[in-house]
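Below is a structure I'd like to ask you about.
A single protein chain has been omitted; all remaining protein chains appear in their positions.
Let's turn to chain A:
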Amino acid sequence: MKAPVSWIKEYVDLPADVTTDELAHRLTALGLKLEAIERAGGDITGPLVVGRVLTMEPEPQKNGKTINWCTVDVGSANGTGEPQGIVCGAHNFAPGDLVVVVLPGGVLPGGFEISERKTYGHVSAGMICSARELGLGDDHAGIIVLPAGAGQPGDDAFDVLGLREEVIEFEINPDRAYALSLRGVAREAALAYDAPYVDPAARVTPEPNDQGYPVIIDDPTGCPVFVARTVSGFDPSAPTPDWMARRLQQAGMRPISLGVDVTNYVMLELGHPIHGYDADRLAGPIRVRRATEGERLTTLDGARRVLSAEDLVVTDDSGPIGLGGVMGGETTEMSEATTRILVEVASWDPVSMFRTGKRHKLTSEAGKRNERGVDPTIPEAAADRVVELLVAHGGATADPGVTKVGEAPATPAIQIAADLPARVTGMPIEPATVISCLEAIGCNVDGEEHLVVVPPPWRRDLTDPFDLVEEVARIVGYDQVPSVVPVAPAGRGLTQGQLLRRRVGRTLAGDGFVEVLTFPFVGSEAFDALGLDAGDPRRTALRLANPLSAEAPLMTTTLLPGLLETVARNLGRGTTDLALFEIATVTLPNVGVAAPILPVDRRPTDGEWDDLQKALPDQPLHLALALAGDRELSGWWGPGRAATWSDAVAGVRDVAAALGVTVDVRAAHQAPWHPGRCAEITVTDGMGAQRALGYAGELHPRVCKAFGVPARTAVAEIDLSALLDLAVEVVPAPSLSSYPVAKEDVALVVDESVPAETLARTLREGAGELCESVRLFDVYTGEQIGAGRKSLAFALRFRAPDRTLTEAETAAARNAAVALAAERHGAEQRT
């Protein structure tokens, strides 16, 4: 809402020393939030005066241009009273015209200083101004020619042009519909300064009679009040007065024609939307009803609309002529031939207005006010004001007929305990203050301890005691609210799950991974790029009805696309050695159960609550890793080490270890990984069942290409929720033996297909209780051991809790380990 300060001051008598900045801040403190203050011509300094052109001599120039050498009467503004000689390049004026002249010493927007100067063979003492030069618009086609009676030569042009008018733009919250008018803004200003206020809607209006235009309301719920007035003999060519056009512009509306401008002006003034019809284009009585499904109407914006049975329409014998309260129709629009105007001021049901606006994707100044609720008691005043202005400026005659159908509904009273504002705000507000605050905003208040409050008709947002508390609080002042830290009962701190999530992030950061956060939106192209099969469950994704981009309408089921795009972006910015991680939820849709819209007047039942939960997709927390380039850089210390599949597996293993969970790893085939370099990460759950948590390894070369990431980029993705569930809550302390350790190394030759992990487990099992650890320290393949075979070298450590092991004991354990490996995997000991 843009409110010109001079307009505000028409209704409220503010103290003379109140500046616009101060006013804006006081209103902000009351809840009308300052967005901006506009100062037209604020960067112009005088002398800027009205001048009358006395003579103009066209003088063609060598450069092909023709300039006018003018003499201009500027009264005594130049100190001499003599005509001012000025060179002007424009041609849209003639001797006798009133123009705007900036004299030497003046400064125009952009710091453009005006001085006497020699140009085109003359001394030009000033400048005749265009609208653009004054920062008043883009019109640079010619200079401003003022209307004949605009002023006398030498008059200050600031006033004539409405310069230095200050306009405050407010952001109006949806509950304060009354502030979408000068009437409302001025009322708040009066409240802020306790200043005298004149309500522009308070006017004596002619009594309704039966000579007015016939109006029938079929749906009094949708349209409780309808007022119609008509004027005749309107001059459609009559111009909109300058002051009105200027105020409309200042308020952000475009002047169109007098008939339209008057309805807009009064809407801004009083906050009530108004519609004007060309009365000669109306056929028969006006009837307000709900539309029939599929009915059609072309609205003023030229859109052909198919109506719904819920839309409220204004009709005549021809059918719908307007979408009630939202936008008029084309067939009865006022035109340059209109001489009879019917003025409609009607109250509409806000919910219908909101739904119609949403259904037809139609936002209008009228709709914005009607859907928030307007004062239903002022339609007569608004119609009368419109008639007054049409008569005054359009040469029209007010017809005697006054139609009024329906009555404004009474505003329901609100019961409130007088101490409620104090109890809710924590401010010591006396009941007397409560009463005076409520009366100040126009409420009728009865009682002392238990108040019965009838809000004013323009405050339809006030419906319950807490609404009144806010009114009292804002008038007393939000800055008066004391600051008291509440004392909570002893808390339990972070949950185990919350602590563990932090641990995962810190572990990875300690491992050199950098955390990123990516958007969860993907398109099916991303799944193609990952090489997912048609039947891959990850392709089943929740679809957005209104995605920001048509290319990414799905909620992702995997973190990999976002992560790989991030790898590519870093690469593009010159960072080639990358280790990234992301922890975020993915969305796994379940089978189409709808989430119920539950009642709000009570707590949902357990059954309803369960239904609501069931309707939501699974949203497990995932962890994804991506590595590219070098894991360790090369440098003066020697060569670097490229990141490989094993770093991705190691990242997952580190996280699992940090959580105290033992994970198993086995070879797997899974997109988007390299079929020979993909590890499935599994865990054994509490019931002893193996469960896959996710995968880690090297990306398939085709996937690398599709995402534009380097060959051999390694990634991992696991279900972190599942891993967190298995985390060890309380770590049992180890019991350490201080007896000496016995070390034995064994090298075993096995078939290439035997996984190292399996062989290690067998050794451990075979070595028995005395075995403290088994660590693989070398892998060898080559001619010496034959094709299709590999040699794995393990370091075994043995220790007993209660004694030093004898060589015989150690050897026996070691031999048992080797024997079991031989039995299970055909392992041969290499000597």
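Methods note: a contact is a pair of C-beta atoms (placed from the backbone, for glycine too) under 8 Å apart; a residue touches a chain by one contact, two chains touch by 3 or more; residues count from 1.
One rule holds in what follows: contacts and distances are computed from a predicted model.
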Check: Can you pick, from "ABC transporter ATP-binding protein", "Phenylalanine--tRNA ligase alpha subunit", "Nitrogen fixation protein NifU" or "Stage 0 sporulation protein KD", the UniProt name of the chain not shown?
Finding: "Phenylalanine--tRNA ligase alpha subunit"
Notebook entry, point to check: Which residue, A:481, A:728, A:741 or A:779, contacts the hidden chain when the whole complex is considered?
Noted result: A:481
Notebook entry, point to check: Out of A:256, A:616 or A:819, which touches the unshown chain?
Noted result: A:616
Check: Which residue among A:372, A:385 or A:677 touches the omitted chain?
Finding: A:372
Next item on the list: With the full complex in mind, choose from A:243, A:519, A:739 or A:777 the residue touching the hidden chain.
Entry: A:519
Checklist line | Residue numbers in chain A that touch the chain omitted from display | finding: 28-31, 33, 173-176, 351, 354-355, 358, 371-372, 423-427, 464, 466-467, 469-470, 473-474, 478-479, 481-495, 498, 502, 505-506, 508-521, 542-548, 555, 566, 569-570, 573, 575, 577-580, 583-585, 587, 592-604, 609, 612, 615-617, 619, 631-633, 635-637, 640
